[in-house]
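Missing here: one protein chain of the complex. Every other protein chain is in place.
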Amino acid sequence: MHVGEERHEPVKLSVIKYDGANFEEKTVGKVEEAFKLRSKSSVVWLNIDGVHQPEIIEQIGKSFGLHPLVAEDIASTGQRPKMEDFDDYIFVVVRMFRFDGEEGETKSEQISIILGADFVISFQEREGDVFDAIRERLRNNKGKIRKMGADYLVYALIDAIVDNYFMILEKLGEAVEDIEDRLITNPTSETLQTIHDLKREMIFLRKSVWPLREVINRMERSESPLINKSTFIYLRDVYDHTIQIMDAVDTFRDMLSGMLDIYLSSVSNRMNEVMKVLTVIATIFIPLTFVAGIYGMNFRYMPELDLTWSYPAVLVLMLVVALLMVVYFRRKKWI
Amino acid sequence: MHVGEERHEPVKLSVIKYDGANFEEKTVGKVEEAFKLRSKSSVVWLNIDGVHQPEIIEQIGKSFGLHPLVAEDIASTGQRPKMEDFDDYIFVVVRMFRFDGEEGETKSEQISIILGADFVISFQEREGDVFDAIRERLRNNKGKIRKMGADYLVYALIDAIVDNYFMILEKLGEAVEDIEDRLITNPTSETLQTIHDLKREMIFLRKSVWPLREVINRMERSESPLINKSTFIYLRDVYDHTIQIMDAVDTFRDMLSGMLDIYLSSVSNRMNEVMKVLTVIATIFIPLTFVAGIYGMNFRYMPELDLTWSYPAVLVLMLVVALLMVVYFRRKKWI
Amino acid sequence: MHVGEERHEPVKLSVIKYDGANFEEKTVGKVEEAFKLRSKSSVVWLNIDGVHQPEIIEQIGKSFGLHPLVAEDIASTGQRPKMEDFDDYIFVVVRMFRFDGEEGETKSEQISIILGADFVISFQEREGDVFDAIRERLRNNKGKIRKMGADYLVYALIDAIVDNYFMILEKLGEAVEDIEDRLITNPTSETLQTIHDLKREMIFLRKSVWPLREVINRMERSESPLINKSTFIYLRDVYDHTIQIMDAVDTFRDMLSGMLDIYLSSVSNRMNEVMKVLTVIATIFIPLTFVAGIYGMNFRYMPELDLTWSYPAVLVLMLVVALLMVVYFRRKKWI
Amino acid sequence: MHVGEERHEPVKLSVIKYDGANFEEKTVGKVEEAFKLRSKSSVVWLNIDGVHQPEIIEQIGKSFGLHPLVAEDIASTGQRPKMEDFDDYIFVVVRMFRFDGEEGETKSEQISIILGADFVISFQEREGDVFDAIRERLRNNKGKIRKMGADYLVYALIDAIVDNYFMILEKLGEAVEDIEDRLITNPTSETLQTIHDLKREMIFLRKSVWPLREVINRMERSESPLINKSTFIYLRDVYDHTIQIMDAVDTFRDMLSGMLDIYLSSVSNRMNEVMKVLTVIATIFIPLTFVAGIYGMNFRYMPELDLTWSYPAVLVLMLVVALLMVVYFRRKKWI
Partner (left out) sequence: MHVGEERHEPVKLSVIKYDGANFEEKTVGKVEEAFKLRSKSSVVWLNIDGVHQPEIIEQIGKSFGLHPLVAEDIASTGQRPKMEDFDDYIFVVVRMFRFDGEEGETKSEQISIILGADFVISFQEREGDVFDAIRERLRNNKGKIRKMGADYLVYALIDAIVDNYFMILEKLGEAVEDIEDRLITNPTSETLQTIHDLKREMIFLRKSVWPLREVINRMERSESPLINKSTFIYLRDVYDHTIQIMDAVDTFRDMLSGMLDIYLSSVSNRMNEVMKVLTVIATIFIPLTFVAGIYGMNFRYMPELDLTWSYPAVLVLMLVVALLMVVYFRRKKWI
């Protein structure tokens, strides 16, 4: 199984219980506490930060009646985004991206969400702030999130994750523009490496968004009673956002491919420039050196050697030849 | 959200109300004025220039009973073309292109259209003249536009936008031909950049037209009572135009790809030419310089040096060698 | 709208009326004359050469009850092949190719065909001979064309156009083989241009045949009473021909792509050859010139200079060095 | 129409009539003889070698009640594989490949098969041995072929043709491996040509097998009473074989594409090697020659010239410079 890097910090379970009128928020130590909070008229949202303690996931699985394979998928964090309908609950896996400033590359994390009739369980690999805005909206009863059901909360979670993609895209977009500038001013083989790295990041991004799009589409078309028809229009909206992301990613990939061409062409242009300098210097001086060689020969009978004006004459001749060459190269636009 | 550049000019609301017999046109200050004009027997067309004042879009949303997400989509102008059927009204987003002479590149703008039973609302990002011809036809009762319903007006709007694409295509087509000429006469690395820029514009165009095609297709196949069957044939016609645009865009892309090949080949040909000049000069003079070097040696016993005719003989020998080289290079077609 | 080049020659209207027993052929001046000829038991074929007089197309539209958009599509000759079923009649647009000997390139022309219950109207952009064989078969009652209905005539027209594609393909095939020979004997940058031109022609051809295939497919699957089931098998046959054309076009494109590779490789091989000559000459003579330079130095104490045999010895040494070099290059297969 | 090369040998008609108990084989002169042999309880297989005598195909068409277009398709041998259901009979076209040893390339031939209720007619372009194994099995009542109906015989024919593809593939596979060896030992521009030729052969093969796959698929899914359900499993088996062929062809194509890359890279590596030799020789001797030039100058006051040890000192200096250069190039791994 593909599992993330080993972790040792304790797993954090935080519960929010809300309905139109009430709001309750706390951190629980045991799964049972969260399970007992369930009630027909309100929504219970259990968020788990950390999937590295299998016994917790197992407990949740038992309490909420999840299939063993679901627990397995939550724990092994290399899953592709997918949506599975188990009648009693819907299991959704999505991937979130995060820009790791230290290593200068994006990293992806698996977010597993379980939507039941009156509860939502979300699993993050590590504590993050992507859902903070939703918590805030719940606390302050902002918008209609408190009036809607558990399905709307799941929509809000996915929407937050998709909005996060836009931020990642912006970061990558800046990197692409940065590379574009460098390509013109000073292309090095490092630039090539960076173009390929960015291309690979785009591929990773695409591989996460493409199935995510499918997940949302399936939720939208699902006939599960767990998802209200009134939520469909919101899912459609997130769906449109994923397509916008795909479009942007494809555009960046096209741009990066174009940059590869420009890079290779600029390398070849430099080679050309080097060759031209060599050619200009060599073709100007080789004939002159030949002339000097002629009058360096030791034949006894070389009448020119004895004439007073022949030395300056030869110098002038050399100058004329050199100038003609220069004019010729100017015309050819080599110098 | 992706929003266009910031704007400060006031938003302009213009209303046209018409039926077969009557025509009324005015600029209103408030949304309510437009809403009150609605009547069963005539069509009210409300055109808004500018989407940068959210309160106006909100007001329209409330008056005409639009879903909040629609208002959001109108305001955030990075939407892909799409068509959404809300039973009471149909929401259509298309993109229009405009050639910005100053920056020498095409820019795209989002046009949002709402089709109700007896009204049409259109949103433009900035005041433009693309719908002027339609206004003129309505004013002068030209063609059958006044006799048809609101759905035909929406068709006319989309048709005007699609016709605008043809104009953009023509401009890009001229740029492509221009680059093709330059490619033969004087290819520079700037030419390469321009080819890539044009390719990118083609990609952007394609990305706008491709979903637009889908939008029109869905409208044509829609079972909404808001679109009459008699309008289908017109939608089919616009649909055909979008396919023509796609064809043209693809042709231009193929041409630009071909130009890339030709550019690279011409750069490589120039390199060849440079190398040939160097080779010709070097291979002619290096042996001659060697001969001169021979007779520049200071050995005491070099019988040739003392002969009267050896100097001119050596000169003649050099000339013959040079001529033979020239003949050889001629044969090789290097000079 | 995309319209062809301007034309001024008069539009020619020729009518053929036939059934199993009778045949009548004449050139008419007015559309009405043709319209009056219609009768239930026979087929009237009205062929119009030239679409540059909109009033004639308009008249035909009115007489035969065509939709205004059909008239528009006939006049604007940049249409893609398509088939539209208007219940009373079927409107078919196909494209025909013609090899323009003067400009040495293929040109395409729009052929619009209208199939009614007892009439066929065909529009050509200019007078051509592609339908002459059909006229001949009608005149001489050859085959079963006179016994079949209007739908069979439309099949015959399309079949004639598709056969014409095979002729164009043969011409292009010859051009491809021609270029292949030149590629081996004498590749120039012109060859590259021709390969790209041919590739573009293939693309144009493909873009005409691909939708034509769809047109025929839709006719074959159409449930219109205007097309008899007995004609389906013939349409299937034309359909197979369009696929053969597509196959051939794709094969040619693959061949042309391969030629591009070979061209570039042969350019690079020549560069190699140039470099080898330079390297051989330079590496042979540079060391020899150095030796000559040594004995051209003016040191007072250079014992070799005074020996009688040192001059010929040095000459022999140089010869040996040169020979060794030649042997080395032979082994490397450079000369 | 695409017809094969002209032929003059007489067309050969051989008939086999069999059922579980009886077997009869003869060569007939006229089509009628074969037609008369038909009986409800046994299968008549008429094999025709040669399709260059249209009158024979016409006779067969009349006797067996075939559609005129079928006769046309049999005679014009450039057809793509296809399957057409005419209710009374099924018409199948497949293509067979044959390795022409003389010209060193594969050639394709059209095999047309007609499956009736109690008869099978097969047309080959030329006499071949691909069906001999089937004749043998019929003669010796080997396997269950004699117990099965006409549809099983058609399966057996197609199976024999598909098996033949495997033999062709093996030949091509050997050629690919051969080229791979040559690519490493001695790549020439001929190698490039061969790679392209093999690639083209793969394309041709693919173009024959791809529609063949479709033919078999359609037979398998056909609801014609002419094909028994018990034969479906056999058709499925052939279908799997065609997919195996497609897989192998695609693998070979990928390998050939990789070889192209390797070829180009090895050409470029050689260029590198040539350049390195030139650079090493030039950069070692050019400075030395310069030093020799210094002491070849004729200044009156050059104190070094008069010292006894300066000549050997300069020689040693030159040697040291040359050795340093060699060490430098060794480090750079140029020599």
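Worth pointing out:
Order of writing sets the chain letters: A, B, C and D. Residues in each chain are counted from 1.
Everything below uses one rule, namely that a contact is a pair of C-beta atoms (placed from the backbone, for glycine too) under 8 Å apart; a residue touches a chain by one contact, two chains touch by 3 or more.
Just so we're clear, the structure is a prediction, and the values are computed from it rather than from any experiment.
Remark: the omitted chain is touched by one listed residue; of D:Glu102, D:Asp129 or D:Asp261 this is D:Asp261. The hidden chain makes contact, of the residues D:Ser63, D:Ser76 or D:Gln244, with D:Gln244. Remark: the omitted chain is touched by one listed residue; of A:Val31, A:Ile262, A:Met302 or A:Met325 this is A:Met302. From the set A:Arg38, A:Arg80 or A:Arg98, the residue in touch with the chain omitted from the display is A:Arg80, counting the whole complex. Although one chain is hidden here, its contacts on chain A can still be listed: residues 2, 67, 69, 72-73, 78-80, 82, 84, 189, 192-193, 196, 199-200, 203-204, 207, 260, 263-264, 267-268, 270-271, 274-275, 277-278, 281-282, 285-286, 288-289, 292-293, 295-298, 302, 304-308, 310-311, 314-315.
Interface residues of chain D facing the missing partner chain: 233-234, 236-237, 240, 243-244, 247, 251, 254-255, 258, 261-262, 265-266, 268-269, 271-272, 275-276, 278-279, 282-283, 286-287, 289-290, 293-294, 296-302, 334.
Basically, only the chains that are shown with their structure count from here on.
Chain A maps onto chain C through a rotation of 145 degrees [Cα fit, steps of 5, range 0 to 180].
Different-residue interface: chain A and chain B share under half of the residue numbers found at their contact.
Centroids built from CA atoms put chain B at 26 Å from chain A.
Counting partner chains per residue, chain C has residues 268, 271, 275, 278, 282, 286, 289, 293, 296-298, 302 touching two or more of them. Chain-to-chain contact here is organised linearly: an open path runs through the chains from one end to the other. Pairwise chain contacts in this structure: A-B, B-C, C-D.
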